[in-house]
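Sending over a structure as structure tokens; questions will come in a sec.
The other protein chains are all here in position, but one chain of the complex has been omitted.
For reference, chains read A, B and C in written order, and residue numbers begin at 1 within each chain.
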Amino acid sequence: MQELIQDGSFVYIFLDGKRNWIRRVKEGEQFHSNKGIIAFDDIIGRPFGLRVQSHSGTVFQIHKPSQNDIQISLGRNTQIVYPKDAATIVNQAGICAGSRVVESGTGSGSLTWIFSRAVGSSGHVYTYEVREDMYLGAKKNLERYADMDRITMHHQDILDGIKEENVDAVVLDLATPWLLVDEVHRVLKPSHFIASYSPTIEQVMKTCKAMGESGNWGMIKTLEVLQREIMVRDNKTRPTTWMVGHTGYMTFARTFSVE
Amino acid sequence: MQELIQDGSFVYIFLDGKRNWIRRVKEGEQFHSNKGIIAFDDIIGRPFGLRVQSHSGTVFQIHKPSQNDIQISLGRNTQIVYPKDAATIVNQAGICAGSRVVESGTGSGSLTWIFSRAVGSSGHVYTYEVREDMYLGAKKNLERYADMDRITMHHQDILDGIKEENVDAVVLDLATPWLLVDEVHRVLKPSHFIASYSPTIEQVMKTCKAMGESGNWGMIKTLEVLQREIMVRDNKTRPTTWMVGHTGYMTFARTFSVE
Amino acid sequence: MQELIQDGSFVYIFLDGKRNWIRRVKEGEQFHSNKGIIAFDDIIGRPFGLRVQSHSGTVFQIHKPSQNDIQISLGRNTQIVYPKDAATIVNQAGICAGSRVVESGTGSGSLTWIFSRAVGSSGHVYTYEVREDMYLGAKKNLERYADMDRITMHHQDILDGIKEENVDAVVLDLATPWLLVDEVHRVLKPSHFIASYSPTIEQVMKTCKAMGESGNWGMIKTLEVLQREIMVRDNKTRPTTWMVGHTGYMTFARTFSVE
Partner (left out) sequence: MQELIQDGSFVYIFLDGKRNWIRRVKEGEQFHSNKGIIAFDDIIGRPFGLRVQSHSGTVFQIHKPSQNDIQISLGRNTQIVYPKDAATIVNQAGICAGSRVVESGTGSGSLTWIFSRAVGSSGHVYTYEVREDMYLGAKKNLERYADMDRITMHHQDILDGIKEENVDAVVLDLATPWLLVDEVHRVLKPSHFIASYSPTIEQVMKTCKAMGESGNWGMIKTLEVLQREIMVRDNKTRPTTWMVGHTGYMTFARTFSVE
């Protein structure tokens, strides 16, 4: 009843927090690292959750890629919204099975991926990206891992307008979110949430000010989330020495209705 | 196209972070607070996302209850897993539309509620509670808000065994999680996640030790999450003076397969 | 060789983090609390560091007031700079035995007290306060506990000018610190530190901008300090549930010389 690794499966090859890879298994091929080689033929037909020894003696874990393994992989070499923040956005904006979500910019597609998993086949993610290189990169990324039936990609500047209406949530990761608060209010169901992610406090100030002045937004709040890892070792338990001290602020607000 | 408040609707009545209520609207009845009275007849037939003035002049916001409004409401008077931690568990354990999740203890049902929203109609939550008063209270809570087709409630000590098999995630909020690591391994799909939530570091140490000794768990890690609110006010922007400094530690690990 | 409690001694009476008092011992008098009465005659002639039982059975600790006991006591009913921040200012501004320090505003005198202890009899603290009620209150506070030979109190708006020159450090806890950066530069020794404490980020922005535009300041940096208490209890070790999430930002910079 265990799921078996097959020719064509994606695998997550894990050594430690810094050395881990997602690879597509192919018959007759090998995974190469400076800690040794793993022949894919040695793992095909065996269940996920393996420990295998490379030819040079290092033990790797072979897992089925998790949602976050893929998210982090999508964002390699670009700036992604960290899992801690993606989790907060999904939670605070009430994104769940069945939600229809608008997002911009698509970026690497890593947040699109998380949302597409959260909304399921009964929901949908509409994502906007103005830069062609980003749009094409995200498209390739998402086609590799995601169920594209749940995702609509717009190669368009969201500042030119949102095509969808009556959506359950809008998530912005933009340089100038304050320019969009009226347009977002227009397309969002009453009492539903906007989530705006910004690295700097000036962006947050301008966005909150625009929301306040419009009079259309209630329960405006801004959060930041710090995540700390505890190294639990026999007689040596302690938090890790370094941690991420800042990624971005997240501003949430709820639409007032217009009667 | 806006959703209208009806006789029987749940509403979230918001004044500020400490003064807010979920109520069921009934024709001819009123909401009473020390900031004045709102007649439900005055809001029936109008869209969610309202601002209404009580007879004594205070403005209340009337929203459709969000996922987190309900979660927090369910946990009133008991100890709940905070949204920041619930969000981290859903995210790190990869719980999404379609997941089959085992949880214990049910407690107030607040985490069951969050999971039931995340898994959607194609997933399922199996929840265990040994204490009869908690079981009955959670049942009443969940029947009020949740889609019970997605939830199976066991009035049983999970230490006596898990009835389900081949599940996508197991979430423990128990006094002695270390006693369950073998049983959880038995019922969890390979490469899938256990999440264990514990307030004290001694619980975490024992759980990590039990996992390590079993040899069945990979990528064991323990996180804590701090959430900080920023008060964004014109020329007076600053984090809130008080914050929650600790709720619990969350330990995640991934099952190795048995060949 | 132990120091004994005498008629006229100050004592710190401690029950827990919230219930503690500094009192002056007087023959024939008593300390009253809702946890019972302690007769001062019962503790006179005994060493500090006592545990005594009130007539109603509660055990109080009787300590010699520490530097921080007194600092916190001075600030009761007003807004004080917390010990965590006072410590950071002393440390980062290099305030030590022998330093000559200018400070404004005096407020309750609680920071003046800390500085007067740090600089010792070979140093000096010059403190400015514009409000008469604050000036008089601080004077009374400081005369009660501090060595006034080390302290000069100015009942004056520091914006009208600093009387001292060639000082080792200047510490500002003011609404508009940016108005003072040139004046502070004038009186501070080259390569020495200004420390500016502000609750809001807008104050910090304006102060850093004024420093940058003047061209007179090097190594400008802004810190915030979070302090967390860990409750170490047998099998129940965990951080406290609530913590102070924000008090103020501290900006430090170092004077460039003028040739």
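What we mean here is this: contacts are C-beta pairs under 8 Å (C-beta built on N, C-alpha and C of every residue); 3 or more make two chains touch, one makes a residue touch a chain.
Since the structure is predicted, the reported quantities are computational estimates derived from the model, not experimental observations.
Judged over the whole assembly, touch between the missing chain and the shown ones holds for A, C. Among C:I80, C:V101, C:V119 or C:I194, only C:V119 touches the chain that is left out of the view.
Where subunit C meets the chain that is not shown, the touching residues are 1-3, 12, 14, 46-51, 61, 63-64, 66-68, 83-84, 86-88, 90-92, 94, 96-98, 114, 117-123, 165-166, 189-193, 201, 204-205, 208-209, 218-232, 234, 237, 249, 251, 254-257, 259. Summarising the interface, subunit A meets the missing chain with residues 199-202, 228-229, 235-247.
Note that in this section only the chains that are shown with their structure count from here on.
The minimum number of touch steps linking subunit B to subunit C comes to 1. Matching the C-alpha atoms of subunit A with those of subunit B calls for a turn of 180 degrees, to the nearest 5. Per-chain Cα centroids separate subunit A from subunit B by 21 Å. Subunit A has residues 201 in contact with two or more other chains.
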